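One protein chain is absent from this view; the other protein chains keep their places.
Moving on to chain A:
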Amino acid sequence: MVKQAAGRQKVSHFETIQGRRQALNIINWVLLAAGSILMLSPLWWMLVTSVKTMQEVMTYPPTFWPESWNWSNYMKTWEAAPFDLYTVNTLTITILVVIGNVFVNSFIAYGFAKVPFKGRNVLFAIVLSTMMIPGFVTLIPQYVLFAKLQWLNTYYPLVIPAFFGSAFNIFLLRQFYMTIPDELIEAAKMEGASHFWIWWKIGLPLTKPALATVAIFSFNGAWNDFLGPLLYVNDESLYTLQLGLQVFKGQMSTQWNYLMAGSLLVLLPVIILFFFFQKYFIQGINLQSGGK
């Protein structure tokens, strides 16, 4: 009886529950929209500043809608320094770093996940422990090392390390490999396949989502790297975009409109990348937090 009554009650209140849900939805939407606007406002401020005249940037109180949209700022920004060259330079470094990171880390991770050997866990712990050392501690010894190798003022210090594995990416990919059943590897081995072949033919295709994550993170890292090129490159013809942007920042004053225009242009590939690979970005974050 009780059950029936409850059931009937539920049916009779169905409308109002749906109404409530709708109301809840609207509240959610409003909250989410407010959150998005909050998150996007710095981007809006960049865009608005990038089209203002310097005189307007300096106006007090600041204007949230520009008096005039000076799109020519973008042209002037691009011409203020050899940004074409900087783009080619940055792309060269970025592409090589992404190639290195994707293949090398995957290869190492496969070894840690699927090839049993003596001392594997100890070695893996050592690799992981390198993550605990802050980059700034190794900065100077690294610089001296590269100087001794005669690599200063070249891209070697920026590119070669990507071909020697990075602990975080190895960890990320190893966790992914752990989800691939050992039976699959065993079966391939029975067929006479070598580990190299298994990695190339089975490992790589199966770990595509994780590889995409690694590729995206490496792209972002190399594209946005400021300290590396700053330290190792001396010749202005080898400068990258991030270094190029610094011409707008002076000791006393900053050309905000050009700086913002330049920053937006440099940010563009990252945004485009985000829209195309949104799925992997989110997956990457899940992997990062250990959710996988």
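To be clear about the criterion, contacts are C-beta pairs under 8 Å (C-beta built on N, C-alpha and C of every residue); 3 or more make two chains touch, one makes a residue touch a chain; residues count from 1.
Basically, contacts and distances are computed from a predicted model.
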Listed names "ABC transporter substrate-binding protein", "N-methylhydantoinase A", "Aldehyde dehydrogenase" or "RNHCP domain-containing protein", matching UniProt entry of the absent chain: "ABC transporter substrate-binding protein"
Options A:154, A:175 or A:220, residue touching the unrepresented chain: A:154
Residue, one of A:21, A:120, A:208 or A:249, that touches the chain absent here: A:249
Where the missing chain touches chain A, by residue: 54-55, 57-62, 80-81, 88-89, 92-93, 96, 140, 143-144, 147, 150, 152-156, 197, 200-201, 230-231, 233-238, 243, 246-256
